[in-house]
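Left out: one protein chain. Kept in place: all the others.
Labels A, B and C are assigned to the chains in the order they are written; within every chain, residues are numbered from 1.
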């Protein structure tokens, strides 16, 4: 099976999940002091920025991985679908964090949910990664699959760092959010190698 | 007519309908016990999961069917449009189920509407399937069309299982939802064969 | 300039505008008689159906026209952008009609707005059509451009029928909505010819 429609459907979900985040930036009601109200929305801006960047960086890594894949099979489509289900849910924990990170009660719960969502993404992407590189003929040659598997050995690090982020939520919610942002920044590094040539 | 834009438009509608589902996961109002309120949202999570998986699995089967099609004609575009109209409506019954499945009144109505929506999808997809495989030259050769028609004889089973799900809604709404989930799982099996070679 | 990204961006706007329509199907508040409340939503279902079909049929005609185009230039991109601006607004008049067609006051205004929106689409598409077929080298040869212009002479009929629909809104709003549905059905006919060969 070709990978082109897999890419198109995935690109669609990534792009929509990222762009829907803006709906959580809500216009303050009339009658308030608008500059002040806009300033107090900063947690929502921060959550928008971190979640959009996270989705975008996942997209870059998805793109890099798929550059190696010559074809797709049904299990790969379903593992990818699991990944998309977890990516598609991102606007919900993002909204939770934007609204609750400064609240007296609920900040911990909001950041735990955000971390659980991110952890699910990391698990699903690790599944996609290991399936693609486990020599099941999706990637052109066994040598390239092996190289990718070795070069990408740091790839599942999100499983650890998101777990730390969840633990931090019980101590200091803002430190937890910083951990999630740092994890996104880590994945922006060239964790996965590009194909040697095309 | 090429099938590439048909695929692009369809991929768009599938991806958007699936990703819009997240808008029904609503952030609890401030002042509540957040962990408890998040826990009580489980029917909305279940509805999100089942509907996203259903749309994703329909997409996989749509993708598989289109892999066989060498070209498209106008009636095929319109049958496909009917399918997309029914897929695009999924967020509405999903929201209904998420909000009403635990309600004292309305659970039956919500699951009947969900089943009717799914039944419409099954009818529309059966129309697309029979039109594509009825030897009208969309698929390369008559032999392949016939093989597809025979191998895919279990494909319209959703017409039966969604009807059973609707009947179950009057007895036990949760059993009805389980039936819808099971039907999605059935369609995740390789019901439609892949092209023998490319 | 290639037409592929023009098509991708257009497909995106068409697919999103159509799929956003579902957001206007609002889940009734708890505490009501759900089956009854769902039944009374029928104008919203009708508006969803007519608008999704209208957008889908515009997409089919856009697709057919673009099959003839070998390239795009800047004015064509901007005429197409005007078309997309008018298509993107469809969810707003659709929501108006769904909520006001049965209201004591406002039904006429809602259907006038719907008709004006549809008229703007018809004007913009006519602009795209005449620009593409006016021998400005977008279409391969002058002969094919001429044939398309002649075969498509009924194409701007929406300018007339949507005007009639607007006039009908002052007499009987439901007749006006029927006129809009009929116009969509007319455009589902093969008004534009396909390329003779590829």
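As a working rule, a residue touches a chain if its C-beta (ideal position, glycine included) is under 8 Å from a C-beta of that chain, and two chains touch if they have at least 3 such contacts.
As the structure is a prediction and not an experimental result, all values here were calculated from the model.
Asker: Touching the absent chain in the whole complex: find that residue among C:46, C:66 or C:95.
Answerer: Here the residue in touch with the unshown chain is C:95.
Asker: Please give every residue of chain A in contact with the chain that is not shown.
Answerer: Chain A touches the chain not shown through residues 7-8, 11-12, 14-16, 18-23, 25, 27, 30, 33-35, 38, 48-49, 52-53, 56-57, 59-60, 63-64, 66-67, 188, 190, 194, 198.
Asker: Could I get the residues of chain C that touch the absent chain, sorted low to high?
Answerer: On the chain C side, contact with the omitted chain comes from 1-2, 5-6, 8-9, 12-13, 16-17, 20, 23, 74, 77-78, 81, 84-85, 88-92, 95-96, 99-100, 103, 105-106, 109-110, 113.
Basically, only the chains that are shown with their structure count from here on.
Asker: Quote the value, from 0 to 180 degrees and to the nearest 5, of the angle by which the CA atoms of chain A must be rotated to coincide with those of chain B.
Answerer: Copies differ by a rotation of 90 degrees.
Asker: Where the CA atoms of chain A average out and where those of chain B average out, how many Å apart are those spots?
Answerer: Their C-alpha centroids are separated by 25 Å.
Asker: Let me have the rounded angstrom distance from the C-alpha centre of chain A over to the C-alpha centre of chain C, please.
Answerer: Averaging C-alpha atoms per chain gives centres 36 Å apart.
Asker: At least two other chains touched by the same residue of chain A: list those residues.
Answerer: Residues 16 of chain A each touch two or more of the other chains.
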